[in-house]
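Complex shown without one protein chain; remaining protein chains in place.
This part shows chain A:
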Amino acid sequence: MKISLLNFSNKQTGMRPALLHLAIASALALVSHVTLAQDKAEIIIKGKISDYATNQSLPGASIYIEGTSNGATTDANGDYSIVITDPNATLVFSFVGYDTEKRQVGGQTTIDVALIPSLEMLTQIVVTGYGEQKKTDITGSVSSLSPTTYKDQPVVTTSEALQGRIAGVSVQNVSGAPGGEVKIRVRGMNSINSSNDPLYVVDGVALFSAGLGDINVNDIESIEVLKDASATSIYGSRGSNGVVLITTKKGKADHTKVEYNSFVSFNTVRKKYDLLDAVGYAKLANHIAGSDIYPDPDALAGTGTDWQDVIFRTSVTQSHQLSASGGTEKTRYYISGYYVNQPGIIINTNQKKYALRSNIDTKLSEKINLSVGLFVSHQNSHNNTDAGDGGVSMVTPTVSWGPTESIYSSPGVYNRTSATGSPISSNPYMTAKERLNDAKSNTFLMSSTLKYDITDWLSYDLVLGVNANLGSSAYLTNHWISPTNPSSGQSSSESYTLQNSNIVTFHKMFNDIHDVKVTGVVEETSNTYKGISANGGGLTSETNGYYNLSLNKTQSISSSYSNWGLLSYVGRLSYVLKDRYLFMATYRIDGSSKFQGSNKWGYFPSIAAGWRLSEESFIQDLNVFTNLKLRGSYGKTGNQAVTPYSTLGLLDKSQSSYGTTTLYPGYTVGNPSNPNLKWETTIQTNVGLEMAFLNGKLSATIDYYVKNTKDLLLSKPIPYYDGGGSTLVNLGKVQNRGLEVSINGNIIETEELSWTTGLNVTSYKNKVVSLGGDDIINLGYQARGLVNTNIQVVKVGEPLGAFYLIPWQGIYQQNEGTHTAGEAKYEDVSGNGTIGSEDRKIAGTSTPKFTFGFNNNVRYKNFELNIFIQGSEGNKVFNATYAAISASNSTVKYPTLAAAADYWTPENTDAKFADPASLNKTQIESTQFLQNGSYVRLKNISLSYSLPKDMLKFASLKLTVSAQNLLTITDYIGFDPEITSTGLSTTGTSDAYGGFDIGAYPTAKSLSVGLQATF
């Protein structure tokens, strides 16, 4: 939320300055007429506290004697009485949402006070697309997040700050790696194949080359999330997935402030798998092999390696932010520097970030204001490209390597591969220590706005925005990782996104009751991406690391390029009648280079209306609501998140060396061209109710929405006999319906003690309505080898992320037909007499039924306690990591899971697992490995102590001790129910996949100590 002081004079709400001064003057006059009392003894002061504007009494307002802790509160009628001994005492009158007033008693015995609603309440300004609006005038569903809500939680990224704090916004940390990817969804998932990432707009500039993770979270002044069509249609073809508007900090005139913020946290893996020891493992392996691979298992007691112990570590994260802000009425500044060092909880992984921001606002003249925001960051990632996929991840090898194996086969020589051939991956410790993969990323953001107030009702804004990323990466695959072909390579890329917006705003009040605002925008956005990479093989010397590619015997280069453009025309009309009837209409026309011919153009209208019932006398007479607003909206948004050239039918690169060491370029026909491809569009209807009670002590917002997405950009699979692959088509419909509730309370608010609480609950249902004639779309899948068919499908009537698995029915207790006792038992869904992928059926979804966040802040004197609980209910996770170590499969022959020793034998018939030596294999793609991903988590608990400036003279200090993810309640057996190997840019971002854990990088449990100093 942005508090605007400047808008006070030209916004036609509530108080007008002249009236305000008059009110204060008459209040003072009233006071001076009261009879004076001279007695030194106890004096009883009585009075009434009321709202200045409405004259309504204010129950629960507080009164205290300045310099003491003696106080009182008003009763149900707003009356109070307080005893004083010093006739010269000063009384302090305060109430939430009102400016605090002080009165010298000066002999009075009755002091009535009319409190003035605070400016904040009256002029809360919310940043909306291409402008800003008074919060009270908003007709759309817009949620705001202020840094004060997460101020005592050590956060490295903006997504951490968002998680669990806004109804309708889901944040999932899909990888626990430092700088690991995060999946953020606003109101569910519309698109099957295209991205469902919201649009991020920082200070008016839409991000493309940079992501949310590149922004320095400490620079954020406010975050607004636009959720319904009334709010997002203004972003047209980029609005379908919601829009996150970020406003960065600015300096305040005559208020120089230097602030230092820092924390150190100690991170450990949340939970480890319970694995077999060497003896148990050897016995199980012997049983599976049917021969004594380990001749004397019991002799192995106390030997071998605990691979989890050698791979996971306690890491120490350090974060430092130093900022200075201030300025004059004419020129204001905010400058910050940031450094964070974040080693991962897996050995030899790390990320460091450095960032600098400079926000300057200056008045060039009375009518022209120039704001320039510049941000640069440098990020250094070391071995943290852990995608979570079976092949790349450290995690699956760590838990699947036999405890009988040693790290080294002789001093200084790694035990590269397992003696038994199980698992097929290399020694995880060797891989962790010897791999070398460094990535550097430089982000540059510029947002400059030239604002020209042509008259007091007409203004022009020119916004020029740049977001750019220069990235480079390099790797060395040494002789340990690849004894026969050590190699090295480097790559670099540059991505520039340029934005030019021209905004004309007309804003005028007619006859004191018609508030009309019209906004027109012409905008151009374009992106250019270039990449180049050079790789070598047969590295003759590792002395130069990855710096000397010419040491490679064979070398290859490749390059890539893409470009897209978007031309947009936007109009918005907002009309407010008598401060209570609100209307809004927006229209955006977008032209995109990604489509062909007339399909290039998309049209995105929206309408909305609101009614501030609390302004009506029949509601005011109820004396219940401080605020009551009903609003509704309807509108259309689009999704053009296909990659450039998707319609052109590109050829696939497909090299061959003809048996030599030289790779020759080759091409094969890829997916067919598709000039008829068009926008995916979403029509959203939203109804919302905003309420506040007890003078704002308690407030609630309820929103219900229905989103219908049609013309889905779908990859329709082509039969293998026609060459396979897929073709992008506009097919099908997806519906999202949801209910969002957020409740905020200032339960206690006194000088010494306060308790604020916020609860938000999001519930939504996602359903595939149609697939254009098909009933089911089989998706691609990960962890090939372990998993041999897709375990998730897109099916009509089911949600995205629906699992499609063979129903597991336990274990055969007797021989039955071709099945022998001890074998895993499955439902023969197809009835064809055999068990296989034809027997899969729908088995739950990775989409939660509801998610929630519950935040509590309790302050007592200088102590402050924050407890933040967050959770997810009703989602399933396919735990492929668990499957890989509990049953024999193509990558792991001998299971390592402790529970795997509990297999069926005639003597152990209620065993957890089938007999691993049985004829019929355990089907990995079965419901046996689908687990409940619901969880409730103590995300943050922190205690802070503030030392005010007058104690330390030079600065105010705040010390915070906190813990993150201290407690998680879940049935999930793996490292963490929240992480998943899907939804990563490296593995495909379709939301039709989700809740699939194959060695995903675990999240950490952290203990942190923070320091904040303000000078």
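FYI, contacts are C-beta pairs under 8 Å (C-beta built on N, C-alpha and C of every residue); 3 or more make two chains touch, one makes a residue touch a chain; residues count from 1.
Following the convention adopted for this analysis, contacts and distances are computed from a predicted model.
K.L.:
Which of the following is the UniProt-recorded protein name of the chain this complex doesn't show: "Autoinducer 2 import system permease protein LsrC", "Methylaspartate mutase subunit S", "Anti-sigma factor antagonist" or "RagB/SusD family nutrient uptake outer membrane protein"?
P.N.:
The correct option from "Autoinducer 2 import system permease protein LsrC", "Methylaspartate mutase subunit S", "Anti-sigma factor antagonist" or "RagB/SusD family nutrient uptake outer membrane protein" is "RagB/SusD family nutrient uptake outer membrane protein", the UniProt name of the unshown chain.
K.L.:
Out of A:251, A:536 or A:822, which residue would touch the omitted chain in the full complex?
P.N.:
For the chain that is not drawn, the touching residue is A:536.
K.L.:
If the hidden chain were put back, which of A:72, A:253, A:289 or A:865 would touch it?
P.N.:
A:289
K.L.:
Just to verify: which one of A:310, A:650 or A:743 makes contact with the chain not shown?
P.N.:
Answer from the full complex: A:650 touches the omitted chain.
K.L.:
Which residue, A:412, A:483 or A:831, contacts the hidden chain when the whole complex is considered?
P.N.:
A:483
K.L.:
State which residues belonging to chain A touch the missing partner chain.
P.N.:
Here the touching residues of chain A are 288-291, 293, 364-365, 367-368, 416-422, 424, 450, 452, 460, 462, 464, 482-485, 487, 489, 498, 500, 502, 524, 526, 535-538, 552-556, 559-567, 591-594, 596, 600, 644-645, 648-652, 654-670, 672-673, 717-724, 727, 776, 778, 788-789, 818, 832, 834, 836-838, 888-894, 917, 919-921.
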